[in-house]
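Yeah, one chain of the complex is gone here, protein chain that is, but the others are all in their spots.
Naming follows writing order (A and B), and every chain is counted from residue 1.
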Amino acid sequence: MSFDLNLIAESLPLMLMGIGITFKLLIVSGFLGLILAICLLLMRISGRWFLNFPAQVYIYVFRGTPILVQIFIIYYGLPQFEAVRDSIFWPILREPTGCAILALTLNTGAYVSEILRGGVLGVSKGVLEAGSALGMSARQNFIYLTAPIATRLALPAYSNDVISLLKSTALASTITIADMTGIARTIVADTYAPYEIFISLAIVYMIFTFGIQKLFGVIERYLGRYMEREG
Amino acid sequence: MDVLTGWWDDYFWGAIVVGQVFMCSLGLMIIFGLLGAMAKLSNSRVAQKIAGAYTVIFRGTPEILVILLLYFGSAITLTAIAQIFNPEIKFVDVPPFWAGTIAISIIVGSYATETFRGAFLGVNPGSIEAARALGMSNLQTFIYVRIPEMWRLALPPFGNHMLSLIKDTALISIIGLNETMFVAKQAITVTGKPFTMYIVVGAIYLGFSTIITLVVMGIEKFGERTTIGAK
Partner (left out) sequence: MSTADAQPLIQMQGVNKFFGKFQALKNINLEVRKGERIVVCGPSGSGKSTMIRCINRLEEHNDGHIVIGGKELTDQIEDINAVRREVGMVFQSFNLFPHMTIVKNLMLAQQLVRKISKTKARETAMHYLERVKIPEQANKYPIALSGGQQQRVAIARALCMKPEIMLFDEPTSALDPEMINEVLEVMVDLAKEGMTMICVTHEMGFARSVADRVIFMDKGEIVEEAPPTEFFENPRSERTKNFLSQILSH
């Protein structure tokens, strides 16, 4: 056996054809997951048990089970019910891509809401008291003080979660989706060349990871200007 | 629940396999993590570079790719080697159990590397000096001062690493490990109830996660008590 560079040169373009799907999964579920996370966060910090408790259970369940199981429950599991098959969501749930996006959204939403909550808890009590003492309402405190400060505090952990999400998109290949990993698996099945294919694909993912880190580094520095003494 | 009759024992044995993978990978993960941390903290530039590459590679590559690469790569290599001795042999592989266990412990070990490194650096140099000043030997200082303090710092992220491990075991079903996901698949072909069968898998994992969380919480409580007692 040898490391076949020609094979890489031939396969890489094929795998990169899956880039669109990989990005679609990443961006759509990243965006929807963020919205879900904000809703869960607001429920968590609402101070009302009937909002807080369900959110807590949701987070506990989705963080306590493997994402692969969640994907399978949605893709293979939901069609078990006739109500699902008759519902208006069926066009989405019938498609593997729709299911993958739904599963990734539900999963990342649970993780990100905890990250955001960490940011909220990190906002100093004194700053909020100063806002109240100036006559600002709880809502104004949240919008103008808590939200921006918490966002900056949560950003490093959030960027790690985006990277986790990128890696999770590869699981879409388990439900027949032809993302980069899905294509790679097909090629390996044909060529019996796992080293060449999987390693070159791993490098592609690493480049994306690196890009995400750089992007968030820039955002962190921009939003964190106020943390630098020279500012 | 009727459809589950007859499958409980299969799920039970599947869960045992999950537990076994977890225990083995936990040990390996600690070893990889400690090796990585030692390399990063060592004076050797080469060791630092290798450990740096280790963390970058496995944090940037989807878990499923690592598992597939390790399993199919090793199988192809082993088969090639075996054919040198006996051309009749068609296929030799590392059992999925071990390929998967090693893969997930390498992955999570790359995260543990940072945890252990951080814990080591986080030890207050003052306590070490104080111990020296009290006439404790290097070994005594290490055992009575450094280890307990490292342990306290590392425990919360270490708990998260254990949760990652248990959830990553689900991925090993992709290379054919006979665990709960695999049981569910068999059960589905017989009963045609995918939702029910995968929900059981989710519940089993939630159980494992809960146990791990409770154990970590218990250890944290215990640690707090002993450190408070020691003060």
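Here is the rule we go by: a residue touches a chain if its C-beta (ideal position, glycine included) is under 8 Å from a C-beta of that chain, and two chains touch if they have at least 3 such contacts.
All values derive from a computational prediction rather than experimental measurement.
Q: With touch defined as in the header, list the contact partners of the absent chain among those displayed.
A: By the stated touch criterion, the chain not on view contacts A.
Q: Consider the whole complex, including the chain that is not shown, and state which of A:77, A:96 or A:131 touches that chain.
A: A:131
Q: Touching the hidden chain in the full complex, which residues of subunit A are there? Just list them.
A: Per the touch rule, subunit A residues meeting the hidden chain are 124, 126-127, 129-137, 140, 144-145, 148-149, 152, 225-231.
Rule of thumb we're sticking to: only the chains that are shown with their structure count from here on.
Q: On a C-alpha centroid basis, what's the spacing between subunit A and subunit B, in Å?
A: About 22 Å separates the centre of subunit A from that of subunit B.
Q: Any idea which subunit A residues touch subunit B in the complex?
A: 1, 61, 63-70, 72-73, 76-81, 163, 166-171, 173-174, 181, 184-185, 188, 192, 194-195, 198-199, 201-202, 205-206, 208-210
Q: So in the complex, which bits of subunit B are touching subunit A?
A: 56-57, 59-66, 68-69, 72-73, 76-77, 80, 163, 167-171, 173-174, 181, 184, 188, 192-199, 201-202, 205-206, 209-210, 213
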